[in-house]
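Sending over a structure as structure tokens; questions will come in a sec.
Removed from the display is one protein chain of the complex; every other protein chain stays in position.
Letters A and B mark the chains as written, and numbering starts fresh at 1 in each.
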Amino acid sequence: MSILHLVNKSPYENSNLNTASSIMKGDDVLLLIEDGVYGAVKSGKASAMIAGQKVSVLGPDLAARGISEDKLADGVDVIDYAGFVDLVESNDKVQSWL
Amino acid sequence: MSDTKKFLFINRKAPYGTIYAWESLEVVLISAAFEQDVSLAFMDDGVYQLTKGQDTSGIGMKNFSPTYAALGDYEITKIYVEKESLEERGLTLDDLQHLVWEDEDEDYAEKDSIRLVSRAELGDVMAEQDVLFNF
Partner (left out) sequence: MKFTIQVNEGPYQHQSADSAYHFAKAALEKGHEIFRIFFYHDGVNNGTRLTTPPQDDRNIVTRWTELGQAHDIDMVVCVAAAQRRGIVDDGEAERNGKDATNIAPGFRISGLGQLVEGGIQSDRLIVFGD
């Protein structure tokens, strides 16, 4: 049983990434989309929140914001919308942290 | 019922500053008609939705806080409130409405609907659900 957690806001805007990363457990997966992708940038302080978690980011949202993949924290997986659909399918339910 | 699902409605936003608190409650009330296993969770600023003494006359908006007290009549008996969110905001259970439901199996005895849980326990509750609603 695992939850796909979606975070779509920057960790510097609100506490959604903090809440999501502190409540997720077991095999849960975190997917950062829209402004949420800023949370995966290695040089940002907030990237500490996702250390040790299973994290993916939506590639199109990274590219839109001019974030190159080499700027990401280690272990973050870059996926596309098809990969997003796969994550929804492979996890039991989706929790959108709005 | 073979297709009874566990629904959890998650509330993380304060009332009145935006419409999400009220419009989420409207979904909760409708869901009662579908005989699913419905629970509510209040965390982060969502805990503010349940506070006592809301008076909206000065801002000209409808005070919808009495609706929470009616949830028991809609057979919604599991209302999870996150401890850490209360503490962070300097709130205790006493600041919240006393929400109850009547157990018809026990002579309509009044029981508390609010269950105070830690963030970790709320995570366990979320893991048990079939569908998670967010607004």
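The rule is simple: a contact is a pair of C-beta atoms (placed from the backbone, for glycine too) under 8 Å apart; a residue touches a chain by one contact, two chains touch by 3 or more.
Fair warning: this is a prediction, and the values are worked out from it, not measured in the lab.
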item	value
Option touching the unshown chain, where A:Met1, A:Ala51 or A:Val85 are the choices	A:Val85
Absent-chain interface as seen on subunit B, which is shown	3, 5, 7, 19-20, 23, 26-27, 30-31, 33-34, 36, 131-135
Positions on subunit A contacted by the hidden chain, ascending	6, 8, 33-35, 60, 80-82, 84-86, 88-89, 93-94, 96, 98
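Going forward, only the chains that are shown with their structure count from here on.
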item	value
Computed distance of Cα centres, subunit B from subunit A, in Å	27
Residues of subunit A that touch subunit B when the two form their complex	1, 3, 15, 19, 22-26, 93-98
Subunit A-facing residues of subunit B, complex	10, 12, 20, 43-44, 119-120, 122-123, 126-127, 129-132, 134-135
